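For this view, one protein chain was removed and the others were kept in their places.
In this document, chain identifiers A, B and C correspond to the written order of the chains, with residue numbering beginning at 1 in each.
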């Protein structure tokens, strides 16, 4: 439907397809006076950018962002900020096969069922390329929440998880997997490269932690901070599961294990003795770190032939040629971080709307 | 914040606390001409009603719904339907301890941090009692989607899962756990009763399947059908995780295992050979059954003393007396079903708004 | 459609028909800690209450408001406030004529065309009785904007306008017309009574001034403070026109007359030399008094027979029996004031969301 707008008061709207001339976002409701610039946004886009290792798609996009409005003399004016990213690496290609048959695991059939036809070039609107617009918008959101630090990383690929004991934040930027565990990163090289050579793909789990969120953001029930995060994360391409804090693990704990105890802390605020809740109770932040986990399915575009049907209802086998991520979850990290920033900026503004 | 309204065009707003005179919902945007009546709604409330076995809270509420508007001569008029449920079993009780100290695992501290004070009687707005209003609204939503059949059940309690091979839909209504596996139901009697006697509590996983959803409902990206469902389910009290289809399991599959193959089906529509996607691709329904899974944490109100702090910042131990569910996930089943119905009614209307 | 909810962050949802058991409103997003009570709300309802003079409908309603949620120990908790007003004076009456034929000037035909049928008792949802719910919600909104003073009055009935030179705020409460001009009030006695005796009705213009609104509330363009006010006021039953400041009169001024000049004021803020703008420039408040004017058509229910058609398409003449306001604009004053308060509370909260 008509909802390419995300957020309540800090809002953004994205547009654009994989193979059109450009894609972009309009950020609305941004507080005035923030130091928004192309230079600030670009590094976040660069982190998401394809083609930087053999473990991501070989499509090469500059992903250079242009600010078209809402910034004057280096600062946000409070009016809408229009961001534009040109598509530069659109190979002319034969789409006739994809136009005719539905790629298994993709949205092709669902789009046709809904809209009656679809832009079949590179997945059209459902391409992961759209996430560039979110990452750009997320970079602006970060400026609205300077008190918050957001750290995303891959915690599992193809069922092979990191060892939390070896967690090292500095490691995240040192390997092509956003992996905080140097040993896991090494294993993943073999794992992901193997899948790539097989023409197959792997799923992944991305974890994201936000520290510095004060107690009190969010709201009970329908607009629970966890509900907003769940909707935001599940709205990312290829996401199939979301957990807050202990998540599904909490369903296996007993009440006395799960309820995070408190004791008097320094500075007056309570100190929590555990964080099974992932920093949210009753939909409202507790002041503890927010912990979110997102499951990404394996890339659906694979070189292994799969059974499918054509638009005319004929049986066929399909191989999805092209330049694809062997593990789309990897490049999900900057996107999950961006959505975290966008939700938190919105919640911060909503909180001060009601509470002042 | 101000968002006790859920939905885009088929919308509902709930209000009410556990210990006020009543709670309720206003359903807005309901199509006209539906046969809405108190008799239709009541059985859904009865299924959620507490006090029906020793495995749920012993609070006894009639949960009798009254329709105050929007229905004329037995049919919805298209104007807002106001639903009212009186609270009848409010024991006068000494809340001084709960007023002073923050119950671990509860939203007490977060509410105070946000609002500066809180209605501490029985959890106030964050009480699971609010879900009665959702269930009533959900009963109306079902009338708007007669093509859909919704089946919820508990698939796991305290880490003890059902055996899918023993799944029997008829069994769900025969035991106090909404359990489709008769053997698991028997094991759970011992398990839940044990936790109850220990003054402890257990978590649970609720699964919900919707069949009959045609291909084409939903939308790409921010309003993905899965994103809407994730937000809806995570907005339920005590929910900590949501999965669509294979969920976190899909992160452990390879691309060729996960991509649901298709072949020509009877009647022209493709037939899928698997449903790892849980009936949704690219945010749009595929015509396969929708599959959603929700993790509920163990009830936070337990009789085992836990460390906490008072409003004045003093250390104390707290026991949450009262009548509590030893496993709040059980009574989550009618709530998850209701949220499924409410999301689908809204998506059906949105779909026909855009497509006609 | 589904939009009986008004507002962005300070929001309210109304429900209820003229001849159902009750009507009400749910106020959501209210800041916590406000001294909300039935005693505070009731006088605003009493001002709107019918049956207080021969110049309004003789229907007698106690219009006693009950608060069902969201208030604890005399203060708003920040969660939804549910307000209920019972309908007490529902005469059993023969509606067969109204059920069959469309009353000219009423929404009967339009409702049937939209919904396929309608609650024909007393106008159903389109009854002016719904405005009681707005007035109750508006009383709460006033608590959120203590810096603002709102003054509404009737400035014209049946084409007979007040003389601005005789404007006396104290006079407004002394006559049954909310008229600030004692002489006009006297003329209107004859005028309105004449219309009543003729079985006819008169239109009116209501003016509303809000002082104390600081410069800076509102937003450019689509959410212009004037656009919000225009939508709010035009949403009142029987409203057919809205003006801000000079309104249609400004279309007859030259630029140099219309542009409100400024000079340095006491305390640093500019002082305006005129207020043609009605306190709003570019959609944002200027610190000057807000001035809004609303045109109410004459009550459509009249005793003079009018040509119409039946549901079956037959020609007929119809007289709308019953107890009707000879000038519905009079009782529009508390409603216009309420909508002003509701818009301003919402805008105040939105402003601090973005600006902090």
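Convention: a contact is a pair of C-beta atoms (placed from the backbone, for glycine too) under 8 Å apart; a residue touches a chain by one contact, two chains touch by 3 or more.
No experiment lies behind these values; they were computed from the predicted model shown.
J.: Could you tell which one of C:43, C:74, C:173 or C:282 touches the chain left off the display?
T.: The missing chain is touched by C:282.
J.: Which of C:61, C:130 or C:181 sits in contact with the chain that's absent?
T.: Counting the whole complex, the residue in contact with the absent chain is C:130.
J.: With the missing chain put back, which residues of chain A would touch it? List them for me.
T.: 1-5, 7, 9-11, 13-17, 20-24, 26, 28-30, 32-33, 66, 68-70, 72, 75, 77-82, 114-119, 121, 124-125
J.: Please identify, in ascending order, the residues of chain C that touch the omitted chain?
T.: Residues 1-6, 8, 14, 102-107, 109-111, 113-116, 125-126, 130, 156, 158-159, 195, 200-205, 214-224, 226-235, 237, 239-248, 250-264, 268, 270, 273, 276-278, 280-287, 295-302, 304, 306-309, 313-315, 329, 347, 350-351, 353-355 of chain C touch the chain absent from view.
J.: In terms of residues, what is the contact footprint of the unshown chain on chain B?
T.: 8-9, 29-32, 78-79, 220, 349-350, 352-356
Assume only the chains that are shown with their structure count from here on.
J.: Across all chain pairs, which one has the most C-beta contacts?
T.: Chains joined by the most C-beta contact pairs: A-B.
J.: Per the centroid of Cα atoms for each chain, what is the distance between chain A and chain B, given in Å?
T.: 26
J.: So what's the Cα centroid distance for chain B and chain C, whole Å?
T.: 39
J.: Give the residues of chain A touching no fewer than two other chains, as numbers and ranges.
T.: As it turns out, chain A has residues touching two or more other chains at 8, 220, 350, 353-355.
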